[in-house]
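Of the protein chains in this complex, one is absent; all others appear in place.
Take a look at chain A:
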Amino acid sequence: MISTITRIPVANYSNLKVRAGYSIKIDDKEIALFKLTNGEVYAIENRSPHPKGGVLTEGLVSGEYVFCPVYDWKISLTDGKVQAPDVGQVRTYQVEVDNDIVFIVI
């Protein structure tokens, strides 16, 4: 398989509010972007792996986790893993911050 790597500018770092979720559409992918209290920025797929779904941008952020607003699953922003006792994983995307511009690498 041939795959291309693309770096897409999506936001200004200084405009992002801490612990708020931003939804970003790239092609058919919907990505949720979060800036944490420690200043790190993470991007994950904007859909809870719960069978009935739910967007993650509206969830409560605590440390490096976001809680799915619809079913309250706790999801790690660093590796996308759903925390026990629930199971599942969401896709994570690499984020780079360069001169106040936030890029998502696809």
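Before moving on, here are some points about what is shown:
Please note the rule applied: a contact is a pair of C-beta atoms (placed from the backbone, for glycine too) under 8 Å apart; a residue touches a chain by one contact, two chains touch by 3 or more; residues count from 1.
The working rule: contacts and distances are computed from a predicted model.
Considering only "Carbohydrate ABC transporter membrane protein 1 (CUT1 family)", "histidine kinase", "Nitrite reductase (NADH) large subunit" or "ATP-binding protein", the record for the omitted chain gives "Nitrite reductase (NADH) large subunit", by its UniProt protein name. The chain not displayed touches chain A at residues 4-6, 8, 10-11, 17, 19-27, 37, 47, 49, 51-55, 57-63, 67, 69-70, 72, 74, 84-85, 89, 91, 106.
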